[in-house]
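One structure is given below, encoded as structure tokens.
Excluded from the complex is one protein chain; the other protein chains are retained at their positions.
As written, the chain order gives the labels A and B, with residue 1 at the start of each chain.
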Amino acid sequence: MSAETPVISLSDVEVHFETGSSLNPLADNDVVRAADGIDLDIFENDVVAIVGESGSGKTTLGKTAVGLQQPTGGSVQYRGQDIWDAQKLFSKPDIPFSEIRRSLQIIHQDPESSLNPHKSVRSSLEQPLKKWHTDLGPEDREARILAMLDRVGMSPPHDYAQRYPHQLSGGETQRVALIRALLMNPDLILADEAVSALDVSLRVEMMDLMLELQDSFDTSFLFISHDLSNARYVAEHAGGRLGVMYLGELVEIGPAEEVLQNPQHPYTKVLTWATPSLEITAATEPPVREIDIPDPVNPPSGCRFHTRCPNATTYCQQRTPPLFLDEATSHQTACYRVDEDSEYWTHEPLEGATRDR
Amino acid sequence: MSNTTESVDLLESTEALEAVAEETLTKRERWALAIERSLLAPARIVWMDIRARVGLLIIFGFVAMAVVGTRVIREPTVGEGERLEPAFSSVAHPLGTDSVGRDILGQIVHASPNMLLMILAGGVFTTVMATSVGATSGYLGGRIDRLIMSVTDIVMTIPGLPLVVILAAALSPQNPLVVGVILTINAWAGLARAIRSQVLTIRESAYVEASKAMGISTPSIVRRDILPNIMPYVLINFVDAARNVIFASVGLYFIGVLPYDSVVNWGVMIDLAYQGGGLQSMAAVHWLLAPLLTITILSFGLIMFAQGTDRMFNPRVRARHTTTPADGDASSSESPGEQR
Partner (left out) sequence: MNTSSDLQAGTPRTAPDPILRIRDLTVRFEMDRGTSRVLDGVNLDIHRNEIIGIVGESGSGKSMLASALLDAVVKPGVTEGTITYSPPDGDDIDILDLSAEDLRQFRWEEISMVFQGALSSFNPTMAIGEHFQETLEAHGYPVGPGMDRAAELLDDLYLDPDRVLSSYPHELSGGMKQRALIALALVLDPEVLVMDEPTAALDLLMQRSIVSLLAELRDKHDLTMVFITHDLPLVTKLADRIGVLYAFEFAEIGKTETILKEPAHPYTRALLNATPNLDAPLEEMRPIAGSAPDPVNVPEGCSYRTRCPLATPDCEHEDPLLEQVTDTHRVACHHWRDAEEIPLTTEVDK
């Protein structure tokens, strides 16, 4: 990785939510540990895809990275400037918060609610222009909106500009959401399951568009998905990284092709099994000891995957593995099995698990 | 549609992002455009709805009655006509007279300015208070929300009628606007809570988060993203508040808290007519019916107008009545490209 300052740097980020009513200050509320101890750097023109199931904390991670979620621990820095410090009154940040805000944008999953249903496409797209490009007159804004609509393939642009969201298909809505984000020329766009609600045949189209625009506008993308195939498509095409999250922790991350060809973490291997390919293979039993994900309020001790891991030992129950880095491949894995000298190899496997390679 | 798997044209993208218009509009043209978009276009949309037209006509009728009618028709006095003259029997008293010989039409017309001002004040006060408190509280959430809602709850639980009576007795208001506000002094609290609940849901929408990400200010977000969703609800509640003002005022007049001037209130007319045997005998029924129908027609007009504005607030309703190129929904089949 280059030594430049990352656009976004997450250091030991922790996001904990309290559930339950907080009217009673004495009550002991449940704490959901949505993200724990996350370190992640996103560089210029970088594409990172994060994969995880529900409850993995991937959406929380994404929103924290673009400043829409305040972490309860750790720090989020934009080009070296702590984002949340910049918002405090009377602070004199190196980079003003307004610039940070403009540089971090989001595209949501659900096309039905990503655009304000009461505003026409034109009106929705004018909003960022009015806010950030005050030098433009209405006719300039119109020209820019039409040009961008055309650029993403919505022709004739005049027709689309006056439509309302319910008159657009899911794919078209997502493209408008993409334009809206790009109009501010952001440094990082969070695509939160942005293609999951689209038909299969449209997904590749949308992902292609995002990749194309990512490249030409020099924007970084943080692509969140529960679908490994989609994440693979985006990350491999852009030569970016693929990260895997489980119950709030980043368990594996590295260059996309490397992670997929050579998954090190048992959970990643399970996800690969779970992602159906177009090959004919016999239906096999799930390679996890437990089908259901543990309650995020009470995650398992030590390595959080140990309750379901086919290779867990008693050592995994006791201590949380850190991310081990393989220098040669830039591949990081939070599992003792990648460490030849680990004490893992001397402990007994749990019931139903095996220590074999 | 461009084939997106072709190689990227960097120049094309930069051009699109930096596009500006070839001709600049003059300041005048910009103003005209702004007015067209914010005022005329919505007005046209509302006008297209038959309910809005009917509602507007009725409301206009009442306003005309209040402004013009009071000059045209004489102020009613006791004994100007026969007692309990039936309706439609003479030109001088088209709606008949009451038990002391006052012209009923005259009473209705001369009560209207006061009534309209009172309802307007009461309705506007309730709605504005409820919406601003409810929407802000719901949107901001957290401690501020809890604080505001606690205050609202206290206001809501203060017994309405005694509070109004005390205020009216203490202030002895003459101005119908003030009367209107006093009458609805704590009615806004329940509505504020209802609005807050709706806002809580809307605030979680993706587009609200997108607006936040774009750095749009909180007041802007509340105004543009949140309010339009709840406007239909707000307007219907406005109508409701307006009607309640009429009936609440009757109580006050009878307790004697409000100075009871002979011809000032439709509700009072109904009560007098009822006491004068309007329900029992045919002789006085016109006296009862006239103000009753007046209130009904006004309510109807307000409701119709509120419903008619639905189109302005809800683009889906609008589109159903106009032909649009993308209208591809079958009544119960999925539209292409979306998964349900």
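The rule we apply is simple: contacts are C-beta pairs under 8 Å (C-beta built on N, C-alpha and C of every residue); 3 or more make two chains touch, one makes a residue touch a chain.
Small disclaimer: the values here were computed from a predicted structure and weren't measured.
The chain not shown here is touched by just one of A:46, A:192, A:205 or A:249, and that residue is A:205.
Checked against the full complex, the one of A:19, A:70, A:162 or A:229 touching the unshown chain is A:229. Across A:288, A:309, A:335 or A:350, the residue that sits in touch with the chain not pictured is A:288. In the full complex, chain A touches the hidden chain at residues 53-54, 169, 199-205, 207-208, 226-230, 232-233, 236-237, 260, 270-281, 283-286, 288, 291-293.
Convention: only the chains that are shown with their structure count from here on.
Averaged C-alpha coordinates give centres for chain A and chain B that are 45 Å from one another.
Contact residues of chain A toward chain B in the complex are 23, 66-68, 98, 101-102, 104-106, 108-120, 124, 127-128, 131-132, 136-140, 142-144, 146-148, 150-155, 159, 163-172, 177, 180-185, 197-199, 202, 205, 208-209, 212-213, 215-217. Within the complex formed with chain A, the chain B residues making contact are 1-2, 4-5, 8-10, 12-25, 30, 33-34, 146, 205-207, 209-216, 224-225, 228-229, 313-316, 318-319, 324-327, 335-339.
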